[in-house]
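Only one protein chain is missing from this complex, and each of the others stays in its spot.
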Amino acid sequence: MKKEEALSLYRKLVLIRQAEEKIRQEYLKDEMKTPVHLGIGAEGISVGVCHCLPAGSRTFGTYRNHALYLTVTGDVDGFFAELYGKLLGPGKGKAGSMHLSAPECGLMATSAVVGTTIPVAVGAALAEAYKGTSGTVVVFFGDGAMEEGVFWESLNFACLKHLRVLFVCEDNGLAIHAHAGGRRGFRSILEAVAAFDCYHAGGDGSDVPAVIRCTRRVLHRMSEQPKPAFLHFSYLRFLEHVGPKEDFDVGYRRRPSREESARLDPVLRFEKELLRIGCTLDDLEAVRTAVKEQVRHGVEAAQNAPFASPMELYTDVLA
Amino acid sequence: MKKEEALSLYRKLVLIRQAEEKIRQEYLKDEMKTPVHLGIGAEGISVGVCHCLPAGSRTFGTYRNHALYLTVTGDVDGFFAELYGKLLGPGKGKAGSMHLSAPECGLMATSAVVGTTIPVAVGAALAEAYKGTSGTVVVFFGDGAMEEGVFWESLNFACLKHLRVLFVCEDNGLAIHAHAGGRRGFRSILEAVAAFDCYHAGGDGSDVPAVIRCTRRVLHRMSEQPKPAFLHFSYLRFLEHVGPKEDFDVGYRRRPSREESARLDPVLRFEKELLRIGCTLDDLEAVRTAVKEQVRHGVEAAQNAPFASPMELYTDVLA
Amino acid sequence: MKSLISFREALNLALVKEMESDPSVFVFGLDVDDHKSIFGSTDGLVEKFGGERCFGTPLSEDAMTGVALGAAMSGLRPIHVHIRADFILLAMNQIGNMMSNLRYMSGGKLTIPLVVRAVIGRGWGQSAQHSKSLHGVFAHFPGLKVVLPTTPQDGYSLLRSSIRDNNPVIFLEHRWLYDIVGDVDDERVVPLGQAAVLHEGDAMTLVCSSWMNVEALKAAKVLARRGLAVEVVDVRTVSPLDEQTIVGSVKKTRNCIVADYDWIFCGFGAELAALISQRCFGCLERPVERLGFAPVPCPTTRPLENLFYPSALTIIRAVERLFGLEEADLNGEPFYSYEQRFKGPF
Partner (left out) sequence: MKSLISFREALNLALVKEMESDPSVFVFGLDVDDHKSIFGSTDGLVEKFGGERCFGTPLSEDAMTGVALGAAMSGLRPIHVHIRADFILLAMNQIGNMMSNLRYMSGGKLTIPLVVRAVIGRGWGQSAQHSKSLHGVFAHFPGLKVVLPTTPQDGYSLLRSSIRDNNPVIFLEHRWLYDIVGDVDDERVVPLGQAAVLHEGDAMTLVCSSWMNVEALKAAKVLARRGLAVEVVDVRTVSPLDEQTIVGSVKKTRNCIVADYDWIFCGFGAELAALISQRCFGCLERPVERLGFAPVPCPTTRPLENLFYPSALTIIRAVERLFGLEEADLNGEPFYSYEQRFKGPF
C-alpha cells in the first residue's frame, strides 16, 4: 500500500474513532437525545470494505452505522447535527443515530430493526441487474442478523439471481449481551452459508489491510462472474451495546488483555502498518490534529444549530 | 419386514390412495367446498415416517395433509365429514381440507400458510424437553417451505437446543408450478442444512421400506444423543397443485413415462415388495376391498351428515 | 377507447399499459409467471415483456417485500403480487417498519414508488388463513396508501394511478370482482383519494369498501322497490380517505351504515363510523351502524361462511331495523350467488 493511500485510510479511521470518542465525552450531558451504538473496534470493516468499492457503489447498514456514515460521506457536520437532532442533519433530526443515511453518497439506508436492510440491499442489487448497470451493493450487518429468517431469504434470492451484492457480516460474537454460542445452531458462519451459490471469504476485521485484500479478492471474482459474495469479519466490540461506556465489568464477558486490546484495535494496528511502510509519527500526528479540529467544529456547529421547525413534523411522509 | 406389518402399512397406503381417488371422483360435483391439495405420490412419506414413531409422538403438517391425517388417525368418517364441511369433521367443518388436525391422536395442527407449522412443532419439541418427557415431534413440509425464513430460524433454534424434532421435507421439486431451479440459490437441500447441528438423511420418498429404514436410523441416533434430524424425501406429485386433476399437459412439466410412474408410485412399488416377501395377490385384494367399503361408507355418511348449526360460527374462538 | 371487459382483464390492461409506457415498471411475486397468472391478471406479461419484467420468486414474502423496497429506492417501480393478502402478514415488518418510514427518516430524500397487489375475499372455502382484508391495518401506518377498487374501471384506473404514485401503495382486489364485467375507458384517470357515489339516494348512505359495494347496490335496488332511496358511496381509497364525499353524502341523507369488507372491531369500519359520527354530529337521525365480518376467524364450511360475511341481505335487514320497518319477504329474490358462478378448487 502506498503511503498516500494508507494515510487517507488512516484519516478515515481516526475520524470515526475521534468522532465516537467525542460522543463518549459529550453524551452524558444528555444533549444527544438518541441511542448511540458505538463501533469502537469495528471501524476497520467499513473503512476497509468501502475503500475497495468502485465509484457508484451503494451501501446499507444497521443502527451501528457511525463508521459507515463517516467512511462514505466524510460529513462530520451533518453527522453531529443529526445526533443532536438538528435540522441540518441528513435526516433533519428525524433519523437520529440509528437511521443515518446519505443517498446522495450511496448510503441508502440504515435501520434499527435487525436484519431489515438486507433484503432492501438485495432489491437495490436487483435494480442494477434490471437496468443493466453494474453497480455493486454492499450491506453491513451484525452476526445476530443471521438468525433472522430474512437473512436466509435474502441470501437465497440473491444467489438465485446472481446479483452483485456483498453481504458483510460484522461479527462481534455478541447480540447485545448474548454470546454466539447461545444463539447459533450451526458450526460456523462461513460453513452455514457454504452451500449457497456465492463467494465466501472472511478474516480479522481489526486488520484493515486484510479486510482490503479479502474484499478486493471477492470483488475481482464478482467482476469476472457476477454472483453475490459473503464476507465475514470478526471484531471486538470495545464498548457496551448501546451507550458511551465500557461494560467489561458487568459480568457477561471478560476484559481483554492489553495485548488483545492492542491487536483488536484497528486504529492502533493500522498505525503500526503505517510506520512499517514509512510514515512518520509526525505524519500520523498531523492527521489526528486535523481531524480533531474537524470533530470539534462539527460538535460545536451542531450544538449551536437550530432544530427543525414544528411544521417539519408533517413533511417527508409522502412524496 | 414381516407380512403382517407390511400388510398394515399397505392398508394405510391404500386407504389414503383410495380416499383421494374418491375425492377425485366426487370433487367435481362441487359438494366438497374446500380446496383439496392431493398427495397422490406422496403417501409413502407420511406412512413410512409415522410407522417408525414411538407411541406418544406428535406430528404437524401442511395443507397437503390427507395422507398424514389418515395415517395418524385412520379416521375415514371424520376425514370426509370435514371435507364436506360437516359438524362431525375434526374441525366441525371450520377447518376444511387445509387444516385437518387431531390433537387427540397427536396430529396437532396443519396449516395453509407455507412453513407456519415448523416453528410450532419446534415449540412442541421444546415442551417435551421442558417437561423432561421424551416424545418425538415430527413436522412435514414441502420443499418450498425451506425458502421461508421461518424454516431457518426454526432449524437454528431446534439445533441450538438439541430438541427431539424431525424435520421432514417432502420434496416434489415444485411450489405450485415453480420448479426448484427457479427458487433455490443453494446447491442441494441436504448441503444447505449440513452445517446445522442435527442429523441429516434422505432418500426416495416413493420407496416405503427405504423411508422406514432412513427414519429408523435417525430416530435411533436421536435416542442415543438427542438432536433434531432433517429428513429429505423426494417424490412425484402426480396431480395438479390443488384440485382433482392431472396437469401434465399444461406446459410446465412433462408427463412421466410409464416406467417412471410405476417407480414413483409408492403404492404400486410397495405391492411389489409385498409380493416379494410372500403376500399373495389375494391378500392385497382383500385389503383393497375392505378399504373400499370403508371409504364408500365415509363418503356416504359425510354426505348425509348435518352441518354445524349457525351458533357454531361463534364457538371455539376463545377458551 | 372504451371496452366491455372483466375486472381481471382491466387489471391486466392496466399492467400492460404501464409496462409499455414505463420500462421501470415490473411485476414479481409467487406465481405471477405461471399459466394461472394470478387468476389471469398477469396473463401474457412474460410473453410481452420478458422474464425480467415479470417473474416468480421463492416463497419469501418478507425478503421479497424488502426487495421491492430496494428496487423502488433505486428508481424502479416494482409491483409485488400476493395471491392472498393473508401472506402479507409475513411482510409486516418491511411494510410497517421500513417501507412506511424510510422516506421520513431520510428527511425526504428517498422516494418509494411501489405497489403491493394482493387478492382478498371469498373463494372456495378459503378458511381462516386465506380470507383477511387487512386494509385497516395497513392504513393505520402513516406513509402508506391503501386502495380497494370495486368496478372494472376503477380496477384499471386506480391500478394505473397506484403504479404512477410515488409512494408505497397497497392495492387489494376482491376475488369475486375478477369475474365482474363492465365498461372500461382506457383513457379515464382516477386519482387516488377520491370516493365515488355509485348510486344516489336521500334516505340513507351506505359507505362501502370493495365487494360490499356490489352487495350494497343490490340492496339499494331491493330497497328502492319499497321507496327507500339509499346512496352507495364506494370509498375506493382507504388512505388517503375522501372525507368530503363521504361526509357530504351523510349530511344529505342524515343516516348511515358503514359496510366494510373486514372485521368490525378496530377496523376501517371503526374509522368510518368515528369520522362520520364526528363530522356529521347533529345531522344524524340515528347512530351510524357498522356491518362487517363476524368477530371470529373465517370458517371453511359454506353454511357458516355465509353467516360470516355480510351481504345485501344483511344490509337490507339493517336498514329495515334502523328505520323500524318490517322485514320484507325476500324469498325468491335473486341475490348474488356464489353457488352458480364460482367453482373450486380455489
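Every chain is named by a letter (A, B and C) in the order it is written, and numbering of its residues begins at 1.
Convention: a residue touches a chain if its C-beta (ideal position, glycine included) is under 8 Å from a C-beta of that chain, and two chains touch if they have at least 3 such contacts.
Every value quoted in this text rests on a predicted model; they were computed, and no experiment measured them.
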item: Candidates B:39, B:61, B:85 or B:123 - the one touching the absent chain; value: B:123
item: Which residue of A:3, A:183, A:200 or A:263 touches the chain not shown here; value: A:183
item: Residue in contact with the excluded chain [from C:16, C:89 or C:328]; value: C:89
item: Residues of chain B in contact with the chain not shown; value: 58, 89-92, 94-95, 99, 101, 103-104, 108-109, 111, 113, 116-128, 130-131, 149-150, 153-154, 156-157, 160, 315-319
item: Interface with the undisplayed chain - residues on chain C; value: 62, 86-87, 89-90, 92-93, 95-97, 100-101, 104-105, 127-129, 132, 136-137, 139-143, 238-239, 263, 265-275, 277-279, 281, 284, 286-290, 295-297, 299
item: Chain A, residues in touch with the chain not shown (by the definition above); value: 27, 30, 32-36, 85-86, 91-99, 111-115, 144-145, 147-149, 175-178, 182-185, 242-244, 250-252, 307-308, 310, 312-314, 317
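By our rule, only the chains that are shown with their structure count from here on.
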item: Category of the chain touch graph - line, ring, star, complete, other; value: complete
item: Inter-chain centre distance, chain B versus chain C - centres from mean C-alpha coordinates, in Å; value: 36
item: Approximate Å spacing (C-alpha centroids) for the pair chain A, chain B; value: 46
item: Chain A and chain C, separation of their C-alpha mean positions in angstrom; value: 42
item: For chain A, residues that touch 2 or more chains besides their own; value: 149-150, 153, 156-157, 160
item: Residues of chain C engaged with two or more neighbouring chains; value: 57-58, 60, 62-63
